[in-house]
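Working notes, structure below.
A single protein chain has been removed from this complex, and every other one stays in its place.
As written, the chains take the letters A, B and C, and residue 1 is the first residue of each chain.
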Amino acid sequence: MALKTPEQYKQALSKLKPNMYKFGQLIEDTTTNPHTKGTVAGHAQLYAAALDPEYADLFSTTSILTGDKVSRYLAINQSAEDMITNCKMKRAAYHLTGTCTGGRCAGYNGLNSMWITTYEMDKELGTDYHERLKTWLRYAQDNDITVSGALTDPKGNRAFPPSQQEDLDMNLHIVEVKDNGIVVRGAKVMICGTAAAQEIFILPGAGYKESDQDYAVSFVIPKDIEGLMIVEARHPSDTREAEEGFDVPVKIGGITQAYLFFEDVFVPKERVFMCKEFKYAGAAVMNFIMPYRAAIGGCVAGQGDLMCGAAALIVRANGLSTRVVNERLIQMYINNETTFAVGVAASALGKKHPSGAWLTDPMLANVNKIHVGTLPYDTKRIAQDISGGIGETGCMPSYVDFIDPKYGHLVQKYLKASSTAESRVKIARLIEWLTLGAGVPGCMHGGGSPEGAKLMVRLNSGIETSVAYAKRLIELEEDISEPAPKK
Amino acid sequence: MALKTPEQYKQALSKLKPNMYKFGQLIEDTTTNPHTKGTVAGHAQLYAAALDPEYADLFSTTSILTGDKVSRYLAINQSAEDMITNCKMKRAAYHLTGTCTGGRCAGYNGLNSMWITTYEMDKELGTDYHERLKTWLRYAQDNDITVSGALTDPKGNRAFPPSQQEDLDMNLHIVEVKDNGIVVRGAKVMICGTAAAQEIFILPGAGYKESDQDYAVSFVIPKDIEGLMIVEARHPSDTREAEEGFDVPVKIGGITQAYLFFEDVFVPKERVFMCKEFKYAGAAVMNFIMPYRAAIGGCVAGQGDLMCGAAALIVRANGLSTRVVNERLIQMYINNETTFAVGVAASALGKKHPSGAWLTDPMLANVNKIHVGTLPYDTKRIAQDISGGIGETGCMPSYVDFIDPKYGHLVQKYLKASSTAESRVKIARLIEWLTLGAGVPGCMHGGGSPEGAKLMVRLNSGIETSVAYAKRLIELEEDISEPAPKK
Amino acid sequence: MALKTPEQYKQALSKLKPNMYKFGQLIEDTTTNPHTKGTVAGHAQLYAAALDPEYADLFSTTSILTGDKVSRYLAINQSAEDMITNCKMKRAAYHLTGTCTGGRCAGYNGLNSMWITTYEMDKELGTDYHERLKTWLRYAQDNDITVSGALTDPKGNRAFPPSQQEDLDMNLHIVEVKDNGIVVRGAKVMICGTAAAQEIFILPGAGYKESDQDYAVSFVIPKDIEGLMIVEARHPSDTREAEEGFDVPVKIGGITQAYLFFEDVFVPKERVFMCKEFKYAGAAVMNFIMPYRAAIGGCVAGQGDLMCGAAALIVRANGLSTRVVNERLIQMYINNETTFAVGVAASALGKKHPSGAWLTDPMLANVNKIHVGTLPYDTKRIAQDISGGIGETGCMPSYVDFIDPKYGHLVQKYLKASSTAESRVKIARLIEWLTLGAGVPGCMHGGGSPEGAKLMVRLNSGIETSVAYAKRLIELEEDISEPAPKK
Partner (left out) sequence: MALKTPEQYKQALSKLKPNMYKFGQLIEDTTTNPHTKGTVAGHAQLYAAALDPEYADLFSTTSILTGDKVSRYLAINQSAEDMITNCKMKRAAYHLTGTCTGGRCAGYNGLNSMWITTYEMDKELGTDYHERLKTWLRYAQDNDITVSGALTDPKGNRAFPPSQQEDLDMNLHIVEVKDNGIVVRGAKVMICGTAAAQEIFILPGAGYKESDQDYAVSFVIPKDIEGLMIVEARHPSDTREAEEGFDVPVKIGGITQAYLFFEDVFVPKERVFMCKEFKYAGAAVMNFIMPYRAAIGGCVAGQGDLMCGAAALIVRANGLSTRVVNERLIQMYINNETTFAVGVAASALGKKHPSGAWLTDPMLANVNKIHVGTLPYDTKRIAQDISGGIGETGCMPSYVDFIDPKYGHLVQKYLKASSTAESRVKIARLIEWLTLGAGVPGCMHGGGSPEGAKLMVRLNSGIETSVAYAKRLIELEEDISEPAPKK
């Protein structure tokens, strides 16, 4: 049995050499530091879920490599059912933790993407990347490690490709190829969940030409590898995480995003899965983002479900029936189900790759990314609408004031409605946390921006097929094609 | 081989005894009458498609009864794949015919619904309805007939149930039960595609109590059965169908909706599938509308695809590149794919019924009905936006004016842009036909209204589960339930 | 007193020499021809309204030229109040006639635009156009004539300007300048309300360079001028206008759009207001569209009000209370009031031109055009949603069937709900007429397309001012400007 317990996971995390910083301080232990322990607690719940009969089908599966029960986050998606279960797992993970458990999902997409991409490279180039990946994956499964994934480069001036940047480090790149490995420099930024991860799976960017070949690189490293320094980004209201009380109302989940600085990091050969094969970088990214963009619909649906629950609670805490907000609750559920459903459909309409992995339908995956860039924002707005002023911006005195010996009794007296003041405040804080606070994930740009997804919708739209249908229908013979671009 | 050719289908239709009227005239032969031949041509294409290698997988399948190749429209959906293919078939049917081929799809939903409902009735009540249905279905498959479906009653004053209407005929009902069958009276209204059908499958309404038991009735009849009189409804610009030229630009598709008047029609016992079992009427309706609401997303997606094609054509006919309308085209595709995807997901997340039929996920099916009540309207608006004034309301002189000997040359001279005038007019007429004209189907209310779907979303939302997730997340112990209704 | 009665107006119309065609037939008298009498009846109501104490303040005003009471449609807008009253008049005109009374409003905008433009031309070029316009306007006011306005050229291949078209007639142009006038050739297309007009006011297009100077032309002509041939465009369900009964439920309003063919028409000098001054063509168009785009918000609000009324009626005719559709009715009103309000605000924030005319705020006028391209479509959709299947596509047997001696009683029996069948059908036909039928105006593209309006919003957005506010707020010193375009 490869599955680890939450305790085993936390112990393993604690053993890592500290190399993360926030607010100018070294984080000695991510499992106890106030700014990381929330996300660690969230990820620990994923371990518990894999062992919990109620959730085991979602969070675990059978290894393609060993036949063992392994975490789904370390498995290759082999079928529509796998991909649909992935969407469901993401939704459930949100229910359990309240926010993004990003320390596993980008890693999961990364290893699935490189499973396909290395298979193709090996077949076409005679390399042995796929075998290397298998070996590492077996190790990862056997130890049930948490692997975050890193794709986004700093990019510098967006008007120029990597090789034409003033500072060549603006995209992570290979500075030396040795017999036994490579040396890389640069950074990956806004990387979700690294605080909760044991290893980090690195993907290249896309759109590389031959001159950018040094940037075509993929590998996996232990988080505490030499030469890697990590600085945590701040997020809204993050200092509350170090406070007492319930102004951060969720203790069993949290989110972190990190800046990873690679200062000439040596990566041993057996952990390298792409090394300058620039023609495959684009495919690696595509294979990464398609399942990501499908499954993220489940994430935001799960977040939306919590908003529905919180909205219902605040209405009742105020002494009213949810019937008075029915129309709005229904709209919230419509939003939730839509992103979930489009992801499920993208999964169902995918196809099998020769490597054994399942490819998500690109059209629907991208349509979903666009919805993820709008519908959850509407859901948040409605949650704030329903919750009244105290939920809209968390407009209540702080926990310190709530328990203040001089005037805490007044704060409590006047925050009471139908429920106790404490319950009402906690519910309102949950709405704030979900919509404006430390629980807000970066779903708009995670897995790429809606604008990029629109371009891909255009590419996948098959407009000439639509034109052919229209022409056939009205028996139009004339050739009416796109005019030649003007000189 | 049970599949019929388009010609065989039309011949069979021609042999039916005429009992349909429009504009005060008896329609002698629906295959040639100008107001029905379009929809017959559309349905004939479905026969052709089932025999066409390109489309056969969509439009035909294997009979659960005989193992023969049969039309999918006469098959029982047995799996997620069947239901997904149903969604794809609906989309393809729109591509081929430009509008709703309603003469088959409600019948298809009706027989699938009653497959499940009769199975349950037989099991619980010891009736033999399921066997009757099987026998009839086998006959229908063997003869590859087109079976329309009829659900909507006139309903009269919506404030009262059937048995309390001033005129008891406002809902179709049993007036006599004989040994060998039943006699029914009343009407079914706004029934799609009956002009193209050989038989009609009747479903009961929902919400019946014991006092309404006479209204709980389901059966199937030949269209030309004695006592049935059919009057066709008019639709926008329908008189153009009797004109020469291209003001109706589509000759291979069309839509009809009929009012069916049952004046003491005798239905033989073996064609009766429900007879006063009022407790099952609700289930019959639910089992009908769930797959309907899922698959209708494919219908409107197919219609939207044609709008995209037509929009691209008009832009090019004007001499421009589709690049100038990219943002809007993308939005059209997003709309199309969303309704299609939610239907696919509703299919994928369904489950198997003991009768062997596949049940669609009710939450997603209803969410889709709501989207079908908004997104296609946005798509139409964009099509009109892109097409300019001539597409917006078909603002061009008539075909008669186009070819007028005195001034037709001027009409043509000034309607020419980059393409010929004729092509440009036909494309603009297609946009008019799809958005404001005779090709507009009744998708808003077909399969029930969006408002009804919202109620079902509420019922299926599992709000207490959402509440439980939210409570667990913030460790809220207090019982905060819905307040008791005020006295 | 310059104001004419409806009867005087119709008599004047009847005296015009017939030169309009539809369906290959010459329209002998627009006041009686079935395809034009509706719009004439609508315009006649405007005359009645100007004389009706309830409406006189909206529909009439005091002449800037004579101090007489004149139709507002022939007056110069001199203040914010005038422009706001214009918005209100448009809304009221819709209430009275059910659709666009386009025979007066584009003429009104045309003469207001040229009032400003000729003033500037005269001042800068020493021409006498402004005086010519005054003289004509005095005549028009004295005779209280209906003047339609024509702006849209056929345009041909949109990739080329007028002077580079293969056929130079694709935009209306001057073919000869004589001592006593000019000769013009070409066409104006999709011109609203010409059937109800006595004269036609011609505007140039925009974007002309010196090589396009022959296209910079503005004048006003009697509708029956020699060399002008008019062909009416068809619109949805227009043949119903020639039928008996209530399938066109509105008899006191209607809409027409015409194609005007100018075959070497001689226009006397005193009716010419621009003759090759290409630099002023753009301003003429801008001065035309700004008030148009403001006031059209009133038009669609008035149409929306009717949809609200019709929706409320159908709900009650079905036996229900409007409370069940409250949420949707409110949304309809929000849509109505929004376009009305943005137009009012564009009026209120305008400014006085030295010529005495009032200039509408360009930013808000264009924002309104964009809303007019979306919100009314939502209102229509909701009206169809509320109205059920019979309103959605007018899914009812025709009037001929309704009164058929053989089965009309059945049609009537089953169309009855709480109200009589006839009332219910008429209400449903009104909804069809407003949303899918002969009453649908061309608001999307009338006064220019939403896409063009977006470009003008961008131009008027003052983005550098926004940038300056943002920079000041965060005390940002660095110069961060738009990058130079790439070579």
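Criterion: a contact is a pair of C-beta atoms (placed from the backbone, for glycine too) under 8 Å apart; a residue touches a chain by one contact, two chains touch by 3 or more.
If you're wondering where the values come from, they're calculated on a predicted model, not measured in any experiment.
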{"item": "Contact set of the excluded chain (shown chains only)", "value": "A, B, C"}
{"item": "Contacting the left-out chain in the complete assembly, out of A:12, A:233, A:252 or A:286", "value": "A:233"}
{"item": "Candidate in contact with the missing chain, chosen from C:89, C:137, C:359 or C:457", "value": "C:457"}
{"item": "Contacts of chain A with the absent chain, listed as residue ranges", "value": "21-24, 152, 154-160, 167, 169-170, 187, 189-190, 229, 231-240, 247, 257, 259, 261, 263, 318-320, 328, 373-374, 377-378, 380-381, 384-385, 388-390, 392-398, 400-401, 404, 406-407, 410-411, 413-418, 432, 436-437, 440-442, 444-446, 449-451"}
{"item": "On chain C, residues whose C-beta touches the chain left out of the figure", "value": "80, 84, 95, 97-98, 246, 249-253, 305-306, 308-310, 312-313, 316-317, 319-322, 326-327, 329-330, 333-334, 337-338, 340-349, 363-364, 367-368, 370-371, 418-420, 423, 426-427, 429-430, 454, 457-458, 461, 463, 465-471, 473-476, 478, 480-483, 485"}
{"item": "In chain B, positions touching the absent partner", "value": "159, 327, 483, 486"}
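As a convention for this text, only the chains that are shown with their structure count from here on.
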{"item": "Homomeric contact chain B-chain C: same or different residue positions, threshold half", "value": "same"}
{"item": "For chain A paired with chain B, centre-to-centre distance based on mean C-alpha positions, whole Å", "value": "40"}
{"item": "Euclidean distance of C-alpha centroids - chain B vs chain C, Å", "value": "37"}
{"item": "Where chain C touches two or more other chains, by residue", "value": "159"}
